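One structure follows; several queries about it will come next.
Up next is subunit A:
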Amino acid sequence: MQSLTNISLKTIVKKQVKWEAKLNISALSSLVIVQIIFGVLTSSSGSASSGHGHGNLDVRFSIYSLDTFLIVSAIWAFIVALLFTTKAYRVDDLSVISSRTSSTIANIFVMIMYSFIAVIIMISTYYLQVLGILLVEKKSFVTEGLFISPSTFILCFSSICLFGALGLLFGTSFKGPVVIKIFLSTFMVFSFIYIFMTPNIIPLMMLPNLMISVLCLLVATLCFCLTIWIANKSEVSRK
Partner candidate 1 sequence: MNIIQCVELSKSFGRRQALQRVTCAIDAEKIIGIIGLNGAGKSTLLNIFAGYLKPTTGSCKVFNENPFNNIQTAANMIFIDDQLSFSEYLSLEDILKMGADFYPNWQNELAYRMLDYAGIDLTAKHQQLSKGQLATFNLVYGLVSRCALTILDEPMNGMDEVIRTDFYRAILKEYLAFPRTFLITSHHLQEMESILEEILLIDEGSVIAHAPLDEFKEQLISLSGPSDELADLLSETEVYAQKIVAGMTSAVVGASKLFVSEEILRTKGIKVSTLTASEVCMYLTNKKGRDIDAIFD
Partner candidate 2 sequence: MHVHLDGTTPIYIQIAEWLQHEIIADRLQADQKVYSQYQLAELFNINPATAGKGLTILLEEQLLYKKRGLGMFVTMDAKERILLKRRNEILTKMAQEIVLEAKRLLVSDEELLVLIRKTQEGLE
């Protein structure tokens, strides 16, 4: 009898990450395009207020910020993650050595990598926008705030990551056993209601960036673990 092949989960996950990251590069280019479109749309207005000064001094100012870009990126991450759990992707995985565990872990790694790249794309488009406004509108600029601190960077990364994690969990839970499906969808609905209904969320927003980041990453990790757990229990339906 010929000897059997012994391959560790780690080796397979590495290979899957390599191929998946390479094959889904178009997801990143779609983010670039969406960001640029939003950049152009928001550059004329800015995201915030104009105001009046005292007397006859009329001050108009616009604040251009990362907020819009972050929201767009988060939505993008959620959709990409959801796509990773669709049938087409899952069936493709079966054509090479893989298990539900290895595929899910690979998806998670790719999602984390993409989140990181997404932050860089986001910041670059933000600078591009600023540069564009500077050149086209020739307005005077308060450059304060143009420097993006590491804590902002981490905040952006962790929140995009969180939305990616939610997407993976959401997509995966619909392939799992019925009990998990019911439990998870109820849980999600209730937690969304809770977040939007209670005033507790406001003080949460006031926390320092780093605290929010840690919180986001914690929840994301929880989602990743749940995703792996559910995927391990799921059967593969191919037809």
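The rule is short, and it goes like this: contacts are C-beta pairs under 8 Å (C-beta built on N, C-alpha and C of every residue); 3 or more make two chains touch, one makes a residue touch a chain; residues count from 1.
How these were chosen: all candidates are chains of the complex that A comes from, given by their letters.
Given the structure is predicted, the values throughout are model-derived calculations rather than measurements.
Undergrad: In the complex, what candidate makes contact with subunit A, out of 1 or 2?
TA: Answer for subunit A: candidate 1.
Undergrad: Any idea which subunit A residues touch candidate 1 in the complex?
TA: Against candidate 1, the touching part of subunit A is residues 1-2, 4-9, 12, 15, 19, 23, 26, 88, 91-92, 94-102, 232, 235-236, 238-239.
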